[in-house]
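One protein chain is absent from this view; the other protein chains keep their places.
Moving on, here comes subunit A:
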């Protein structure tokens, strides 16, 4: 996690706000550092994290996580982290037909896709333990990223519904947080993506936007972040 970002957002791992939807957005640059920041932040804050990682492999996040001071393997083994590795699961569901519903079942469907199995996976992963003892502070859902779902044939409305359901359960009912990354396609005129971005922008408590520099490329400065709530 980045201390500067924590200072900007006025949070520390000890005091974590609850019940919030944070939207991460990047335009003309790579905003994945924000995902790594929040992942390591919530793991350090002792929250139970469900990470739906659709874009990169587990070892990529693990290696970067170690540079930021958390070990994803340890977190996964002790149950703090539930990791859905999208790439590996996609290969499984595509080439070997599954009997029971798989979170990425929509990959095998012809039309606009239903994210309900994915929602049920998240629900199952983050539901509070019945044993009574509060092992973890609050549940957190982290998604990297939502734009790739559009590339996989899921409609923007279906993705918005999924986020809505997750918010209702994770944020409202269980007082947890949801963090999601969406790419801003800028002038590429991606209508579905714009619908998704605007819809989530209205629903979220905090929008963190990483933009590339307007003047083009600079070696030392990669971009400018903007935050609005």
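Convention: contacts are C-beta pairs under 8 Å (C-beta built on N, C-alpha and C of every residue); 3 or more make two chains touch, one makes a residue touch a chain; residues count from 1.
Quick note on the criterion: contacts and distances are computed from a predicted model.
Matching "Elongator complex protein 4", "UspA domain-containing protein", "Tubulin epsilon and delta complex protein 2 isoform X1" or "PEROXISOMAL TARGETING SIGNAL 1 RECEPTOR PEX5" against the UniProt entry of the left-out chain gives the name "Elongator complex protein 4".
Interface note for the absent chain: among A:66, A:98, A:198 or A:229, the touching residue is A:66.
Screening A:22, A:147, A:169 or A:204 for touch with the missing chain picks out A:147. One chain of the complex is left out; on subunit A, the residues touching it are 30, 32-33, 36, 56-57, 59-60, 62-64, 66-67, 71, 73-74, 77, 86-88, 90-91, 94-95, 107-111, 147-148, 150-153, 183, 185, 187-193, 217, 219, 222.
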